[in-house]
Each structure stands twice: as C-alpha cells, then as structure tokens.
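Only one protein chain is missing; all other protein chains are in place.
Chain nomenclature is as follows: A, B and C, assigned in order of appearance, with residue numbering initiated at 1 for each chain independently.
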Amino acid sequence: MSHAPFARRPLSITASERYGPYVVLRAADPEGPAPAPGQFTMLAAAERWGGGEDGRPFLARAFSVARHRAGEVHYVLEDVGPGTGRLCELAPGERMWALGPLGRGFAQPTDGRRALLVGGGIGIAPLVILADTLADAGPRAGRGTPPSAAILGFRDGERARAASLIDGAQVATDDGSAGHHGPCTDLLEDELELDANAVVYACGPAPMLEAVRAICERARVPAQLALEAGMACGFGACFGCVVPRRGGGYLRVCVDGPVVGGEELERVAEPAGEP
Amino acid sequence: MSHAPFARRPLSITASERYGPYVVLRAADPEGPAPAPGQFTMLAAAERWGGGEDGRPFLARAFSVARHRAGEVHYVLEDVGPGTGRLCELAPGERMWALGPLGRGFAQPTDGRRALLVGGGIGIAPLVILADTLADAGPRAGRGTPPSAAILGFRDGERARAASLIDGAQVATDDGSAGHHGPCTDLLEDELELDANAVVYACGPAPMLEAVRAICERARVPAQLALEAGMACGFGACFGCVVPRRGGGYLRVCVDGPVVGGEELERVAEPAGEP
Amino acid sequence: MTVSFCGLELAHLVINGSGTFDVHAARRSFGAALDEQFPFAAFVSKTITLEPRTGNPPPRLWESAQGLINSIGLPNRGLEEYMREEVPALAGLRTRVSGGESVPAPLITNVMGASADALVRLVEACEERAEIAAIELNVSCPNVKSGLDIGADPAELEAVVRATRGRTRKPLIVKLTPNCADVAACAAGAQAGGADAVSLINTLRAMALAPARAAGRPPASGRQIGRQVGQRRAWLGASTGGLSGPAVRSVALAQVAAVAERVEIPVIGMGGVQTAGHARELLDAGAALVAVGTE
Partner (left out) sequence: MTVSFCGLELAHLVINGSGTFDVHAARRSFGAALDEQFPFAAFVSKTITLEPRTGNPPPRLWESAQGLINSIGLPNRGLEEYMREEVPALAGLRTRVSGGESVPAPLITNVMGASADALVRLVEACEERAEIAAIELNVSCPNVKSGLDIGADPAELEAVVRATRGRTRKPLIVKLTPNCADVAACAAGAQAGGADAVSLINTLRAMALAPARAAGRPPASGRQIGRQVGQRRAWLGASTGGLSGPAVRSVALAQVAAVAERVEIPVIGMGGVQTAGHARELLDAGAALVAVGTE
C-alpha cells in the first residue's frame, strides 16, 4: 500500500465527464504517491464545502481512486447527497482538497488464480484501477496467469454506460435494458461454475457484497470485498467507521479496510438507516 | 412607507455591473411593492448561502434599495465579508431570497427646504433612489422647491466611479484623486453656508454620519440619517439591531430606522468592534 | 381539524419561540398581511418582567457557524405596561387551519422573575387577564443571572413551579434551561411542581470575541463592546450570550427526546428548526408542539 503525505493537498480539476448519472472527475496530482487499487482519498471542494441544506457537507468524503495515470488521478462519483453533489459540479480549473491514498487496497491474485472483478453501481470505481493494474501486469505476469474477467451490475442501461470504463466487462442490469437481466451475481456464479480457481474482487452496495461474500464462501473462493462506511477522519483516528468483525469486535473500514477478506466478516451489514 | 409581503420571495438576477469595487446588482421583482427611499431588503443567495470560512453567512443581510424601476430592483453592494462576497458573485439567471421592503425610509422635504444628499462610500446606495424620487417629483413639486444637491465622499477615485449613479453629484475623495480633496462634510458645510434652508439626507460610515449630525445640529438643519447595524430578522422581532436613543433606551434600526432624525440620537455610535 | 394542547384548540402544531417574534413591529413591517397570514398556532410573548428593562448594550448579535448568538437581555416594558398596552393588541390573533377557516391563535405570556415571589406576582397578573390563554415561566434565560440557577436544579425548580402553580388555573408551561447537567430531571421537577407542559431548548451559553483588529485599541467613544476576556474583548455588549439556530439542533433533539421520555406532560420542542423535516423530527421524538425562533 502507498502511504499518504501527512497533510491534505490541493488538486486542480482537469476534466469532468459524465457516464450516465456518474461523473468521472480527473485532477492533476503530480506529487501524489501512486495508489494501490482499492485505496481511497478523502476529498472536499476547496471552495464552498458546506452551505447546503442542513449546513452540510462539513467533513471530507471518501472516494476510491479509480485511475492514476500520467500524473492524473481519476474518481468516479455518484451524486447522492450534499458532498458528492458539490464535487460533481467541480469544473476544470477548480480545486479540491485531497488526503490520501489511504487504507488497505486489494491483495494481488496468487496461486495462479484468475481475478474476477464484480462491481455494482458506483462500486465499479476501485475496479477500474484494479483492471488497469491487472492489464499492465498481464504481460509481465506471464503465461501462468489466466486472463481476468469483470462483471458489472447496474440498475439500468443509462447507468451501465459506465461499464465502458473497464474493457470487455460483462454487464447485468436490474431492468434488463442492457446485458444480462438480473443481478450481476448470476454472472459471477456462472463464471465460478466455469472455473473456480479464482479470486473475487468486489465492490458495490452492501446486499450485493453480502451475496458475493456468501457465494464465495460456498464456493471456497477467496473474496476481497471493498467496503463502505461513513467516515470522519479516514486514517484510523476517530474509530467512527467500524463494521462488526467476524468473531467479535469491530474493523475500522479506513485502516483495516476498505478492502477486507470475506473471511473477516460474518456478513456484510447494510449501512444503518438505509431503506 | 411600503409594507413588505409577509414571506421572502425569490428574485432572479438580471444584471451585475461593477463601479470600481462596488457591484450594482439588478433583479426582477415584478411583485415587489415600490419601496420608499431609505427602505431596505434582507437578501440571501438562494444557493450556497453558507459554507464560507467559519461556516458563514447564515443569516440574510440587509441592503438598501438603490433603485426601483420597471419591475427591477437595484442594489449597490460592497464585498466586505462572506455575505456580501457571495451576493457580489451572483450572475444573471441566479436567484436570491428577498424580504422587504422593510423599515422606515427618508421623510420627504417640507417647508420648501432643498434636499442635500450626503453619501459616504457604500452609503450612496439609498441616496440613488432618493435622488430618483426627488427628480421625478421635481416638476410636480413646482416652482417653490429648490433643486437638490448631492455630495458624495469616497476613499479614492476608483471608488468614486460610483458617483455616476447620481446625476450631477459633487465628489470628494480622501486621497484627492477625484473631486474635492478631503471629507465630503467640507462640501456639506459649504452648501449650508450658501443656503441653510435645507434638509440633509445622509448615509455612510458612522464617523461621517456623526460629523453630519453634529454639523446639522449646529446649523439647526434637520438631518435624516440612514443607519447601519448588524441585524438578524430585519422586522423588529429580535431586538438585536439596537442603537442608543437620545434620552435613554434603544432604537431598533430595522423598524425605528434605518432612517432616523438626527435629534433622535445623542451621537452616531461606531458599530462595536470596528477599528 | 384543530389540535388540542393543554386545553387550547390550535390551528396546527407550530408556534413561535419566546422573544423571536414581535407582533406589533411585524404589523408595521408587513401591514395587514401579518394578521391575514399569521403563521403561528399560538403566539408566545417575549419574556415579561415586573419592571421595565431596556435590555443589554449593543452589540447584541453575533453570527457563528450555522448559529446565532444573542445577548438581547429581555428588553420589555414591564408587567404593567405589557398588560395595559400590549395584551389587548395581541388578543385578536387568528391562524388558518390548513386549507380551512381561521381559529384564534391564543396568547401565551412568557414571564421571568428573579425570585419565586416575583414569579408569583407575574403569574397572578396573568391569571387575571382573559386574553392570556397560558403562561410560560422562563427559568432558563442564560443572559440574565437570576433565572439560571432555579432552572438548572430540579428541586429548586420544583419549588418555584409549586409556588406559582397555586396562583393560576391557566396552563403553566415551564421553559427549561439547556445549560444543566440533566434536563430530564429538571423536567421531572417541573412536572412534580405542577407544570402542565415544558418547553425547550432555550439558548446555549456561548461567547464571541471582538475581531482581533479591534483588540488592544481603546474603544472609540460611543462604541460599546463587551468586557475584557483574557487578552481580548467580548464582542457582545453583555459579554456572553445564547446560541440558537441549526448549530444547536442536535442538542435540542437529544434534550427533547430525553424529556419526552421522562415526563407525562406535553413537551414543546424547539431549537434550530428550519424546515418542516426538522419540525417533524422533534414531533417524532416526542414533542407535542414545535416552536421556531432563529430562521
């Protein structure tokens, strides 16, 4: 994993592009260390962070690094509230504060297992950089490493436009308007039936992650799950971002994760308060 | 005086123009009642009011109506902090909330006295609409009413560009870069020496207003002073905007003013905390 | 459909917080619209004291992060003039039931006294006036020395409420102080003393310093400013004030929930309410009515 500089730094936005409802935000980050896939950054707009309804946002927000190339860092954002809403409006030339890369990323595949990337909705973000890394490593990894596969689930075809961020991804949609009609875990089960010598990298909504976890447990396939949790600090200071750990106690998603092994959890709990 | 509608209303910005450091903001206000000169409005940007340093602004801010013409209302703004800063950036098409017109405006000249308008800095704002009204009334007022005069003081020539908002105004600047080199009260004293059958309408920083008050007291000329004070509500609810009243007790600037007769005050107190 | 609160029939569930609305001044500002569109289901007067008060020296306001600090200092014309001049003008207020006819918006008179004796006299005076529908005892205002201690101690509060309770048959509402260790215990004290309802929260004790550029310089004559605080001067003329607005909403919610769980009598919840959703939260947490102040 990369260590973050011990201070937030200002990043200048270089581009903002829409993929259906998602925004891919690029920023120049010449001094930022190269993040490991699965690591995240705490972001806050440099201007007018706050002042929304209910006086929010106030704290910085966590975002997976989706790409890191040529001194630029990419994030994929979904506008779900005041913080993401503000970041989604940022235009080239505007700035945001970044602290990162933070947290524990994905572990590289071992034992000649192929990588199965499973993403749901905005959960594709960390899989983009993972796919980049696997593709870059591909030639070097040599003949023994089978090609990886990516399976991406979305609510509808509009959202599924973001699937183009990962080359050759299989798509599933809840409404059948693109790709497979049904949950992306259907496709995961198909892939595991074909060849269970795999490691699964998953990120997405809690129910999807829980389904992936359970499938992998049954199939005795290692699962690397990128979790989400409300965060305040992002670097282990506040103990605010916990999820129950298998066997008792809690994991801090920001430092013990966001990527955890499926075996570390009893189950992936839905974030509180969600309908 | 006009009564305000009993709810804030959204106004759409139609133009924003700079006069030196000042911004003249125009907004469509088709339903707003015609304000009396000297009345003010509580304004807040509709979006992102807040989120500045120290989490401000939160409350709406008071602004003199500077003009009301053809369904448009004009304000003259000086960026001195988070609230004025935010309003100064508003662009045509953006919206702000307005509550008003509020408060007690200028009393019309009586006894055939001529009107002497004395403004300092941003204090010219309510004098613009007063000059408009006097000009409109001029022909109707008939032969008995002598022409009014406007004397406007500014820190420098850059700021004095705003003097063009009032036709035929005399200008004084602190640095002599435009008009008379010295305080605008020099010109007021000249005018009163010429003809003391006048009523003085003044708005500006507290030391200037105090000088005007004292001059008028000495010259036994009625003075109508438009005061400023930090406000929370703007309509007499909070008792927050008080200034000491001559003879004891306090005046609420928002409902007993902002325009008060010079005789109502012992002196014009500088707002607290100012250097 | 009206709602009933301590025997009063109200048009809806939202009233004003004491001291945050002035009907007379609002009539001057808004004309007839004020009476036609009167927004509150009942009108709570500002705090009335036995003797007239001019209030605290300015400045009286400071804007903090999502909040307002005030040190108004309970200016009022005193009991006698209030009864003579203000009560008649507050008697006829009416509020529209949603979509329907208008019903009276009863007058709740808020009073504060530096002693149980003073409170008894204030309550007796209110009892005599038919225009006054209910009485709110302010035992919580942080700007004035007197009220505070009584309100923060459950046993003392109970005694004070008991002393006034016998003097009126009108609903007696006790406005609790949030500046205490255990507001639910205070509410229980008020209930034990015979209160018909409690209201909360009042403002949290807070302070602001004058901007640094003014520090060190002697105040210009005529300029009023708070006392020396360490190396600086307080901004507020009264030096300390009370915090209200969105910044305190989560504190209000905790206190209202704790009180509603503890006592049987109805609770008027307030503190930082800006939207219907905020009002709903207080109601859901157990408030019978919601009051709004800083908006």
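The criterion applied here is as follows: a residue touches a chain if its C-beta (ideal position, glycine included) is under 8 Å from a C-beta of that chain, and two chains touch if they have at least 3 such contacts.
All values derive from a computational prediction rather than experimental measurement.
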(request) Have a look at C:P75, C:P171 or C:P246 and name the one touching the chain we're not showing. (result) C:P246
(request) Consider the whole complex, including the chain that is not shown, and state which of C:L209, C:I268 or C:A291 touches that chain. (result) C:L209
(request) Give the residue, chosen from A:A46, A:A107 or A:A269, that touches the chain omitted from the document. (result) A:A269
(request) Pick out which of A:L152, A:L225 or A:V243 touches the chain that's been left out of the picture. (result) A:V243
(request) Return the single residue from C:V139, C:A257 or C:A291 that touches the missing chain. (result) C:A257
(message) Suppose we count only contacts with the excluded chain; which residues of chain C make the list?
(response) 62, 64-67, 69, 148-149, 152-153, 177, 179-182, 204-209, 212, 215, 229-232, 240, 243, 246-251, 253-255, 257, 260, 272, 277, 280-281, 283-286
(request) Write the list of chain A residues that the hidden chain touches. (result) 3-7, 50, 54-59, 102-103, 210, 229-244, 248-250, 252, 255, 267-275
(message) Considering the whole complex, not just the chains shown, which residues of chain B touch the missing one?
(response) 53-55
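FYI, only the chains that are shown with their structure count from here on.
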(request) Taking the mean of all protein CA atoms as the centre, name the chain whose own CA mean is closest to it. (result) C
(request) Take the average of all CA coordinates in chain A, do the same for chain B, and state the distance between these two points in whole angstrom. (result) 55
(message) Can you compute the centre-to-centre distance for chain A and chain C, using the mean CA position of each chain? Integer Å is fine.
(response) 49
(request) Take the average of all CA coordinates in chain B, do the same for chain C, and state the distance between these two points in whole angstrom. (result) 33
(message) Two-or-more-chain contact residues of chain C, please, as numbers and ranges.
(response) 65-66, 246
(request) Return the residues of chain A touching two or more other chains; collapse runs of consecutive numbers into ranges. (result) 55
